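One protein chain omitted, others in place.
What follows is subunit A.
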Amino acid sequence: MNVTRGFSGRPRVHNPGLPPGQYDARDDWPVLSAEVTPDLSPADWTFRIDGLVEEPRTWDWATAHELPASVHEGDIHCVTGWSKFGVRFAGVSLDAFWERVRPLPSATHVVAYAHTGYTTNLPLADLRDGRAWIAWEYDGRPLPAEHGGPARLLVPHLYFWKSAKWIAGLRLLDHDEPGFWERNGYHARGNPWAEQRYSGD
């Protein structure tokens, strides 16, 4: 590491909530999707869980909203460097979905896929025990389309490319299988605290 001549960084107070290499985006919420934002209305949205589960199921907007509501407040971290503190999402905890599909013991990994065809892979353990949600509201309002509305996956303890926008489904597998960005050089898991940005980190 080279100390950069004449660089002191912006004035800062130590923030224990900020993972290494991240900065506080404050009021900004950058949009970083690779594909065209889809025209997807709540009426057209569906969410399916299949693969290594006892009972594959598909929910639509109405049946997903019959599940117990859950609010998540916390921080999000994007691999491009920004973090956003104290964001508030509403939706349903994935645990409510797991209760209904019942993952098989052989299931270890998940491919999350979007209505656009975007994919991302996650260890199943990262989606259980109150750490992941299907979110359709942000800050008390419907989630905007450019941020993944009508509904997105929310896995706030991993870099945000794992929180697939326009979520269409989860397929449970007995092995890890890289998704869209992971095939393009990004890390298989993406833990911000371990700075797992790129393949090989």
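General observations
Following the convention adopted for this analysis, a residue touches a chain if its C-beta (ideal position, glycine included) is under 8 Å from a C-beta of that chain, and two chains touch if they have at least 3 such contacts; residues count from 1.
Methods note: contacts and distances are computed from a predicted model.
Among the names given as "Carbon-monoxide dehydrogenase large subunit", "Sigma-70 family RNA polymerase sigma factor", "Oxidoreductase" or "Acyl CoA--acetate/3-ketoacid CoA transferase subunit alpha", UniProt records the absent chain under the name "Oxidoreductase".
Note that of A:Asp60, A:Glu73 or A:Glu146, the residue touching the chain absent from this view is A:Glu146. Although one chain is not shown, part of subunit A still touches it, namely residues 1-10, 12, 21, 23, 28, 30-38, 78, 80-82, 111, 113-119, 146, 168-169, 171, 173, 175, 177-178, 180-181, 183-186, 197-201.
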